[in-house]
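Missing here: one protein chain of the complex. Every other protein chain is in place.
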Amino acid sequence: MIHKRKVAILGATGAVGQRYIQLLQGHPWFEIEVLAASERSAGKKFKDACNWLMETDLPDEIAEMSVVNADVESVENAGDVHLVFSSLPGDLAGPVEAEFGAMYPVFSKASAHRMEQDVPLIVPEINSDHAELIRLQQKIRGWKGFITTDPNCSTIQLVLTLKPLMQFGLKQIVVSTMQALSGAGYPGVPSLDIIDNVVPFISGEEEKMEAETLKILGCFNGECVENADLKLSASCNRVNVKDGHLESVFVKLDQDPTLEQIKEAFINFKGVPQDLLLPSAPKHPIIVRNEKNRPQPRFDRDSGCGMSAVVGRIRKDPIMTFKYMCLGHNTIRGAAGGGILSAELFVAKGLA
Amino acid sequence: MIHKRKVAILGATGAVGQRYIQLLQGHPWFEIEVLAASERSAGKKFKDACNWLMETDLPDEIAEMSVVNADVESVENAGDVHLVFSSLPGDLAGPVEAEFGAMYPVFSKASAHRMEQDVPLIVPEINSDHAELIRLQQKIRGWKGFITTDPNCSTIQLVLTLKPLMQFGLKQIVVSTMQALSGAGYPGVPSLDIIDNVVPFISGEEEKMEAETLKILGCFNGECVENADLKLSASCNRVNVKDGHLESVFVKLDQDPTLEQIKEAFINFKGVPQDLLLPSAPKHPIIVRNEKNRPQPRFDRDSGCGMSAVVGRIRKDPIMTFKYMCLGHNTIRGAAGGGILSAELFVAKGLA
Amino acid sequence: MIHKRKVAILGATGAVGQRYIQLLQGHPWFEIEVLAASERSAGKKFKDACNWLMETDLPDEIAEMSVVNADVESVENAGDVHLVFSSLPGDLAGPVEAEFGAMYPVFSKASAHRMEQDVPLIVPEINSDHAELIRLQQKIRGWKGFITTDPNCSTIQLVLTLKPLMQFGLKQIVVSTMQALSGAGYPGVPSLDIIDNVVPFISGEEEKMEAETLKILGCFNGECVENADLKLSASCNRVNVKDGHLESVFVKLDQDPTLEQIKEAFINFKGVPQDLLLPSAPKHPIIVRNEKNRPQPRFDRDSGCGMSAVVGRIRKDPIMTFKYMCLGHNTIRGAAGGGILSAELFVAKGLA
Partner (left out) sequence: MIHKRKVAILGATGAVGQRYIQLLQGHPWFEIEVLAASERSAGKKFKDACNWLMETDLPDEIAEMSVVNADVESVENAGDVHLVFSSLPGDLAGPVEAEFGAMYPVFSKASAHRMEQDVPLIVPEINSDHAELIRLQQKIRGWKGFITTDPNCSTIQLVLTLKPLMQFGLKQIVVSTMQALSGAGYPGVPSLDIIDNVVPFISGEEEKMEAETLKILGCFNGECVENADLKLSASCNRVNVKDGHLESVFVKLDQDPTLEQIKEAFINFKGVPQDLLLPSAPKHPIIVRNEKNRPQPRFDRDSGCGMSAVVGRIRKDPIMTFKYMCLGHNTIRGAAGGGILSAELFVAKGLA
């Protein structure tokens, strides 16, 4: 793999776009060729178009790149691109990603296409076989490229921990989230809304968690994805934390494994990215903390370079089978890091 | 009621003790006669013994009072007391409250005696009839006084909202809490533990919620309290909020009322304190907010002078019957305000 | 004063506009007749046009009022108004306030007109005589109404504490501010900018403090205001506090009073609003705290109903004459409360 694949980032000036830029520095397979964003930013140098939010410095060569408009013609004029990461905001993502999907592999963090029947919704450790759905998509749509999607940031970490529970007959999940500020993008949550406060509402979030989980954990039968036979109920809250979504999870299983068996299932879980040694794959997709008061966002969100789900407080439940806490980094595994891992999977499988 | 009853506050220098002092200013039935605390504080002026944490100023006449040791002899030497509010820390509360209970009506915020068979665990709107249990207690223990207790701060607000659901056949409650810093007292949670963070563990809290709820909602049959026939599962978290515990609640009912019927049940709920017009009784024990993103701690904790539970986001649930958010002020209704309302109930019923 | 004066609020939907609404509830002299805002809000009910940010509930009768566009014709069609409070954003305030000023007394919180030669910049305790400047303004501009202005929110509280120091020959002030989030309006500071952070820059703030202070403390000679003969240097910072600007102040005086004399000067300071018993005048314009660690924003911002400046830590300085801390509520005394007090002053003086 001598030549790196050149990539475009759509929505490069946003919070997730910036995280893509940060995580792609020194990536062994991909290099950034084009930065695209809305008309407002087009034509400017990246450093002038973007309010850089990462704690690491903006790389000089990125700073000086010109931002182009997020349409196929502008991107093609700007460089020779092999694949596209999209972190466009929801309202723009639909049509723009479709325009690119006709020509390029598009890895999307937007919700626009997630629930479409011929679009994969991928968490590489869980359902890498769903990637094959793009062949159907290309046939139906007559496209050379394709769109594949990543789940919502509060869903990804949760489904990682649900997958190993399916062996015990997973039936019901009740989850209450405490989600980080960065999940709302930038400028996102006004400080006056969240100081000394919690906001118990995130628009569309509960519906996404409830629907996406069934598709991700579902079966691809060669023609479509059949939803998993389980139910999820979510209650979503915004808390005053920078990064890291923390979730209280209550689970009902058909079987009654011991807490030790559950813990083992979490610890031993791995998937295709680990087998293929994909560059962004964490060694352990799930890390179990044994302390009585973990995981905590500030201490655990960077586990596995932000790509692992962190689980703790596994305990019996008076109503369901058991309960636990889980945590994931919402802008790494839950956004740019998840997108890059998906792209690595598609490349490794010869699909992109 | 010409003469006010003189009261002693045990644990007066602590965070809850201070809230008692604040709320008893100008109270029509009670006046503060003695401030008691640990040996470390005894003999000092209150202003020197206490790090005053309330946003209202320390009243001058309280500032100058001498703190006495929290034992019966010291308190009796300091003044002529009719009833006792105890906000002693858990380890001290057990024996000291028992010493006072032999002689005085003791209204306790500590967990030490809550689950004892002959001790009432009171939320006045819900189970005012449990107050009669003290007659049994006095007989068994040979006491002139008695001990009655208030629930844990995360339990009180929740049970207020559960009581009106019992008419629909309440069976199961799954709850995930986001609890305020003041629930841990002072100095309590170190700032380095909670900045940019959530702590998903509060020692003993889940067990208390799971046990206390069944007793409070239970039936007093004249001899003892029979636990309510329901199950509760709690997951408790500490968030970076000063006051106000917020809870995601998922409820299973036998019946299937409409959301409108549930809302009506919340709004119309009232109890003995409202009928008796007790001085600290909120007009509405439960306030329902219709906005899509409420209740929120900073905006709603002072509803009903901090004595109301605030409910919002009542919605159908894919697994349970319905879900909602509830909020209460943990150091007013959840602590000192709750204790004062209990005392008002006992006085009004001629029990204290 | 049987009939209350009817007022219009320009910029009523903003953070300061909301504070005007809150503070004018039950005001003995003024009642709200018209709520005006930008075109985007015009025609909507106030409750639909505004994201209500106050911790007290939006009054029902205000909620149902229609918002009109902030121009004279729209306001006149909406009601019969005697005076106008403007909390328009800086870019709009200039021309719109001038349009209203031709007809009505306008009390402005915007910076647009503050430094104009014929416009008073008023802190009622300090320079109530500057109000006479409007006669000149009316003559020069040929207006029936006038514009008078209040200082920047970080200036007001500081100058209140500087005024009593002028008797000692005030010469130099070095001040470093720690300003609250609400000073930036709503949505204002993004939470991602301020969590676990301080932002050492507020656009234009240092220049405003340095210029406005000289005008406020200056002398009105019947024709114009001569700047006070002193110098101020400011360094302005935004901190993670909801309300209340805190300032480290270092002062050089010609004389060398004792700390006790300085303290007395602060405590004894009062002005025309106190003499006239204006409804919004705090009893003590300056409150001195003796604790070693006060004033603090959360504990002291509501002193004097948010209308007092709170001073503490008065101590000798190795370079200047002495140093101290001062605090004020930036959206009460620093904004709507200050505007209302100014209007009360003009009414009491027969100027409005």
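Should a chain be cited, it is by its letter among A, B and C, assigned in written order, with residues numbered from 1 in that chain.
Simple rule for what comes next: contacts are C-beta pairs under 8 Å (C-beta built on N, C-alpha and C of every residue); 3 or more make two chains touch, one makes a residue touch a chain.
Keep in mind it's a predicted model, so treat the numbers as computed, not measured.
Asker: So which of C:86, C:191 or C:240 would be touching the chain we can't see?
Answerer: Checking the options C:86, C:191 or C:240, the one contacting the hidden chain is C:240.
Asker: Touching the absent chain in the whole complex: find that residue among C:31, C:210 or C:302.
Answerer: Within the whole complex, the residue contacting the unshown chain is C:210.
Asker: If I consider the whole complex, including the chain that's not displayed, which of C:56, C:117 or C:197 touches that chain?
Answerer: The single option touching the absent chain is C:197.
Asker: Extract the touching residues of chain C with respect to the undisplayed chain.
Answerer: 172-174, 176, 178, 195-201, 210, 231-233, 235, 237, 239-242, 246, 248, 250, 292-299, 312-313, 317-320, 323, 325
Asker: What is the set of chain B residues that contact the non-displayed chain in the whole complex?
Answerer: Its contact residues with the unshown chain are 15, 53, 181-182, 186-196, 240-242.
Asker: Taking the full complex into account, what residues of chain A touch the chain not shown?
Answerer: 55, 195-196, 298-299, 302
The rule we apply is simple: only the chains that are shown with their structure count from here on.
Asker: Nearest 5 degrees, what's the C-alpha rotation angle taking chain A to chain B?
Answerer: 180
Asker: Over half of interface residue numbers shared between chain A and chain C means same, under half means different, so which is it?
Answerer: Answer same: the two copies use largely identical residue numbers here.
Asker: Cα centroid separation between chain B and chain C, in whole Å?
Answerer: Their C-alpha centroids are separated by 41 Å.
Asker: Measuring centre to centre with CA averages, how many angstrom lie between chain A and chain C?
Answerer: Those two chain centres are 47 Å apart.
Asker: Counting only residues that touch at least two other chains, what does the list for chain B look like?
Answerer: 195-196, 298-299
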